[in-house]
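Note that one protein chain of the assembly has been removed; the remaining protein chains are unaltered in position.
Letters A and B mark the chains as written, and numbering starts fresh at 1 in each.
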Amino acid sequence: MALKETPVLDFGYDRYDFKDPEQYVYKSRKGLSKQVVEEISGLKGEPDWMRQFRLKSLEIFRKKSLPTWGGDLSTLNFDEIYYYVRPTEKQRHSWDEVPEYIKNTFDRLGIPEAERKFLAGVGAQYESEVVYHKIRSDLEKEGVIFLDTDTAVREHSDIVKQYFGTVVPPEDNKFAALNSAVWSGGSFIYVPEGVHVEMPLQAYFRINAQNMGQFERTLIIAEPGSFVHYIEGCTAPVYSTDSLHSAVVEIIVKKGARVRYTTIQNWSKNVYNLVTKRTVAYEDATMEWVDGNLGSKLTMKYPSVYLLAPGAKGDILSIAFAGRDQHQDAGGKVVHVAPYTTSTIVSKSISKENGRASYRGLLKVHKGAVGVRSSVRCDALLLDETSRTDTYPYIEIEEEQVTVGHEATVGKVGDDQIFYLMSRGISEAEALSMIVMGFIEPFAKELPMEYAVELNRLIELEMEGSVG
Amino acid sequence: MKQEGEVCYLDEDAVYRLSRHLDEPEWVMEKRRKAFHIAESLPLPSSRYTDLRRLNLKKIQISLPAIEKSSEGVPVWMGSAFKENTVFVQRDSTVVYQHLPESLSLKGVILADFHTAVQEHPDLLKRYWMTENISSEAGKMCALLGAFNTGGLFLYIPEGIQIPFPLHIRFLNSTKGISLFTPLLMILEKGSGVTFLQEFHSVFGESESERGDGLPPGCYTQVVEVFLKEGASLHFASLENHHIQMPAFYFKKAILGSESKVNWTVGWMGGDITQSRLDNHLIGEGAQAEDLQIFFGAGHQHYDLSSNLVHKARRTSGDVLVKGVLRDRARSVFQGLIQILPEGQNANAYQAAHTMLLNAGARSDAIPSLEIQANDVRCTHSASTGQIDEDQVFYLMSRGLTENEAKKMMVEGFFEPAVRRIPICGVQESFKRLVDQKWRGTP
Partner (left out) sequence: MENGTDLEIRNLVVSTGGKQILKGVNLTIRKGEIHALMGPNGSGKSTLALTLMGHPRYLIEEGKIVYKGHNILEMKADERARMGLFLGFQYPFEIKGVMFSHLLWNAYTALKGIPTEDGKKKTPLSPLEFRKLLSEKLKLLEMDESYADRYVNDGFSGGEKKRAEILQLAVLQPEIAILDETDSGLDIDALKIVAHGVNSLSGPHMGILLITHYQRILRYIQPQFVHVMVEGKIVRTGGYELSQELEARGYNWILEELAKETVTQNT
């Protein structure tokens, strides 16, 4: 089959690749300093504890070194980045009030339409600030809080203060420290005991400016017996210089609650995407990470779950598509602290055109965590000779009464499968695309319909003309 | 001037003393000196899984070996039965028995201890022994071996020679408190083949000259370098049964030419902390490497095993299977890497590590990694750790077996598929015997 020569193709990113002229009310100076951090805090009118938290984090950031593993960070220049850009004075709750050019952006991305159709709430972040936020009023009445994190700091200071920085402390890693110092925006979700939010809540993150750094901070608290599904999407226009996205996500899932967190990351190929996401799960709680990485120049992201009480469950489904010259260093981390906890990690990756997809995972079982069951499965598909895949599944077991397994396979698309589909009249390119879709089907299945359709479309774009 | 038996610590002075004692040419001393400096610059190979802080290198001693061969050191218990197929016995660093059939030596097969090889075959040693930066690449203990190696074995098989019977080698440790650094170099020319079997025995207390009563055993280090030329094939089996208090370090490396084949079988039974690394570099088209390792840890034994496959040529295949059972407070860690470079199209690589834990207190970790840069490959790995299945134990017991018998049967069953893959007859039996001994020997 003529799969040997894969022509170089352009990534069909047109729909996301448009730029607005910069019309900002505030843009910080390039680079990071104590002054910049104080300005951010000042502009936000934050309580003193948060200001102190930021300054302390800045110190930690300076002391911490960059990770020596994972992707190549040598071209990331912290001095060339704008750490804070405020596009509007005020956040709106109706699309009509959002400044025209920003509204147009989100219209083109289909967000208001999606909100009408199938979402329980929407947040839209443009550069550093959330410009639009709305939750269905019935949920609001039930006590569900869905706000941008800045507003939450002001309006629900007691809850935020109790949990903020407890799951991902600034000391955790250099990028968590950076986020803690300059964070802005992100979502705050609080679901009261027993409340099930049946439709998903969504946040959409857009970077528009060049050399922009986006540092949203998301905090989700699911009280006992509650359920919520949160979806995030990310895009940016294509620039020749690099932008940085470095978020921190903290989730607390209490007894018997369930949280599902879905990401469809489609940053343009000049964005460093270095994100720390972590959950603590209590008795019989369930955390599900559904993490799709399609875009960015380099992604380093390993959503994690700490299973702190018996019966807690963590599932991580990670898919990475490393297109031309991209490096997706993704995976997952599960720490079994308590006995009788279970976890599964499924990773699927596709590499093509010099792309590199790495699975990096840690499965850790603490002493005393008896009766733990865990399985890790990684499958990689390589579409041409220049692509690369790695698997680094670290497993640390300190307890003997456990059952853990790890399996991985690497392969290319089978010629016989392609021929079989072609014998039914399907072109080679379509056949390849169908097989790739089939490969990631377990992931698409987990997405709400509209996202699955979008995902398929994105992959079709990536695959288009992959066959000579 | 009787220097024989004199004891040295691992310092630079000892390098000169050892080399002069062995009356080595300048280039050998230079090689030792270089290796020593590399060793100095490297840290102890501790990791998050293996703590070697107990190993105090400052207290490690070697002794200057006897140069004359003697047959007096063959322990009585070996009787004469051992002579069947046994071609070489080395007690500490001294050859005590050596017998290579004349038919082979006439064909140009060379079997000698390193000391002799340095004198008689300097060209081959210069060309092959620790040439690449093997000493720094493989860590401190390997570099120390470069500086302090004594005894050891050199095997050369000329083109086209197939040795029709297994070469059985035995290494005896008899002196407590003394550490050994044993080098092995094997060169298999085009189309040659051999089956090589090495066994280790700790025979403390049998020798008249035993010293250091009350001292713990020293540590044991072995470096094996294998060069397989086009179409050559090697079966290398090693049954490691060191004294239970002896730390042991191994580094084995094979460079495989086109259509060559290596088959490693390693049974890990003895030793205190054992750290082993086995690398197969498949540099010729169609080369094949198989690595089968089986361990049974008890007491406070600790096995730290790595196996790496580096596929640098087309149609190469690699197959790693590691199976182990742990009981008491024993621990194991397996680290495996399959690397397929862009030149490695059509490679097949498999890697599996499975461990069974018999009781609370044992622990096993596995890190099987892949780095794949060619697309037309088949590559899988799997790792699992589980406890012995209580339902199965119960089922066997309900048929009248005691718990101990039931568990033993399950351990044997767990090893069975791996043992069946051991390609050398006799070794399967030896391995089963060792498992049986170990099962009975530990409460």
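The working rule: a contact is a pair of C-beta atoms (placed from the backbone, for glycine too) under 8 Å apart; a residue touches a chain by one contact, two chains touch by 3 or more.
These numbers come from a predicted model, not from an experiment.
The chain not displayed here makes contact, within the full complex, with A.
Contact with the omitted chain, checked across A:385, A:430 or A:460, is made by A:430. Screening A:81, A:346 or A:421 for touch with the missing chain picks out A:421. Seen across the whole complex, the unshown chain contacts subunit A at 1, 414-417, 419-428, 430-431, 434-435, 437-442.
We take it that only the chains that are shown with their structure count from here on.
One finds 46 Å separating the Cα centroids of subunit A and subunit B.
The part of subunit A that touches subunit B in the complex is made up of residues 380, 382-412. Remark: subunit B residues 48-49, 342, 345, 357, 359-387 touch subunit A in the complex.
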